[in-house]
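Each remark here refers to the structure printed beneath this line.
Only one protein chain is missing from this complex, and each of the others stays in its spot.
Take a look at chain A:
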Amino acid sequence: MTTDLTALDASVLASKIHAREVSSVEVTQAHLDRIAAVDGEINAFLHVAGEQALSAAKSVDDAIGSGQAPASALAGVPLALKDVFTTTDMPTTCGSKILEGWVSPYDATLTTKLREAGIPVLGKTNMDEFAMGSSTENSAYGPTRNPWDTTRIPGGSGGGSAAALASNQAPLAIGTDTGGSIRQPAAVTATVGTKPTYGTVSRFGLVACASSLDQGGPCGRSVLDTALLHEVIAGHDPRDSTSVNAPVRPVVEAARQGASGDLKGVRVGVVKELHSESYQPGVIASFDAAVAQLTELGAEVVEVSCPNFLHALAAYYLILPSEVSSNLARFDAMRYGMRVDDGNMSADQVMAATRAAGFGKEVKRRIMIGTYALSSGYYDAYYGSALKVRTLIARDFDKAYESVDVLVSPTSPFTPWKLGEKVNDPLAMYLSDLCTLPTNLAGHCAMSVPSGLSSDDGLPVGLQIMAPAMADERLYRVGAAYEAARGPIVR
C-alpha cells in the first residue's frame, strides 16, 4: 500500500524528499491531484498554478539529485499562498473584483523567499476581500467551506489557507493577520497559525489593509511545521520601512525543545478579560482543559487582568478602517485594476463608479467608517482616542509580562458558525475577533494551536498563546509542549 503523501506533515515530507525517498514532483503532484479532487467543494483556491509548482519542484529534485544541499529545511514541500501577496507568475486578486485577473509586475519579498527556499507554490488561496472579514464570505469569488463541516465558515480572512491545510490540499500555507486572520481560521479548522511580531516578516508586496497592524505569517498542521516555515519567511527587508532589523528568533529550536514536553519554570497567565460567560461553553471547557494540561507539564499558571482589552474591539474598528480608507484610495481605476467608464465620464466619476462596482459591502463600510473617523471634527474623538486606547492595551500587556512569560486565552469565543449566519450583522461578525485583536494593536506575537473539539458541537477549538514582541520562540516552546501532551485530534 502506498503512503498518502497529502496526509503527512511538512517536516516528514521534507526529510523524505531530501533523502530521495520520494521526489518533490511526486509530492507536489499528489497535492495537485488532491486539489482537483476536493476543491470543487471546499473552494480554498482562487488560482491553481500546477505547471509553475511542478517546475519549481523539478528544480529542487534536480539540485538534490546532483548532490547539492537542499535550499532550505522545507525545500521541495509545496505551499498554498494567500492571494494578498504579489506573484509575477499568477494573478493577485485579494478576493476582490477590482483586481480580477491582475498580475503584479513584481514579487513580494515573501514570495521571493519562498522561491529561494525551493518551496513550490501550488496556488493562491481565497480570502475575505482585502483581508476584511472573519468568515471568507466577503470574497468576491464565493466563500470557502470548512472541511470539518462544509455548511460552516472556515474563519477569515485567511479561510482559504486554513481550509487548504485542513483538507490536505497543502501541507503548508501562508496567511496574514491584521486582527486575527491567521489565528481565528486556524482555530476553527484545527490547524496551527502564528502571527509573528509586527515587522518581522516583510510587508513589501503584501497588498495593504491596515499598515500598522498587517503581518504575514506561517500556517501548518503542526507546531514544528509552522516553526520551519516561520524561519523561511522572517527577516529584515530594506524595502519595508517598518521591518525590524534584528536576527530571526530561534523558533525551530524552541519547537523541538517544547516537544520534549517540559514546561518547568514557564509562567503562564490566563487573561481574565478573555474568559467570559458570553463565550460558547464548549470553547471555555476546551480552554480550561488545555490550561490544566499546561499545569501538568510543569508550567506555573496564574490569572492576570488586562482591563483595557475590553476596549480593543472599539479601538481596532476605528484604527483599521482609518488605515483602510487611506490605503484603498490607491484603487482609483487609473493605473491598474478594473475601470468602469462609459466614455462620457470625468475621472472623478470613473473613480466613484469603479469603486462602487469593484468593492464589496464590507470594504465599502470600512472605507466610510475610516473616512468618518479621520474627518475634521471627529478625528480627536474617534481616531485620536483609539490611538490612546492602543497605548493603554500595550501597557496592560507590559504589566502582565512583568510576572508571566506567555498569556493564554481561547483564540475565538465560538466554534465555526453556519455560512450566512452573520453576513448581515457586521458587529456580530466583529465579535469573533475579540481575543485576537489586542496582540495586533500592541504589535506582539501570538499563535493558535488546536485544543480539541468542543464538547457541545464537536467542532474545532483553538488555544491562543501570546508573547511579547521579539519573543516568538516562547509561542513555539509552549505550543509544541501542549501539542505533544494533547495528542492527535480524532474526528
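Heads up, the rule we're going with is that a residue touches a chain if its C-beta (ideal position, glycine included) is under 8 Å from a C-beta of that chain, and two chains touch if they have at least 3 such contacts; residues count from 1.
Just so it is clear, contacts and distances are computed from a predicted model.
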Problem set entry | Per UniProt record, name of the chain withheld from view ["ABC transporter substrate-binding protein", "Methylmalonyl-CoA mutase, C-terminal domain", "PqqA peptide cyclase" or "Aspartyl/glutamyl-tRNA(Asn/Gln) amidotransferase subunit C"] | "Aspartyl/glutamyl-tRNA(Asn/Gln) amidotransferase subunit C"
Exercise. Hey, which of A:K113, A:H311, A:K422 or A:R474 is the one touching the hidden chain?
Worked result: A:H311
Exercise. Pick from A:L206, A:V389, A:V406 or A:C435: which residue touches the chain that isn't shown?
Worked result: A:V389
Exercise. For the chain left off this view, which of A:A37, A:V302, A:A347 or A:I489 is in contact with it?
Worked result: A:A347
For this session: Touching the hidden chain in the full complex, which residues of chain A are there? Just list them.
Result: 102-106, 198-199, 212, 238, 241-242, 244, 308, 311, 313-315, 317-318, 325, 329, 332-339, 341, 345-353, 355-356, 359, 361, 364-365, 367-369, 371-372, 375, 381-382, 384-392, 394, 426-427, 430, 441-444, 469
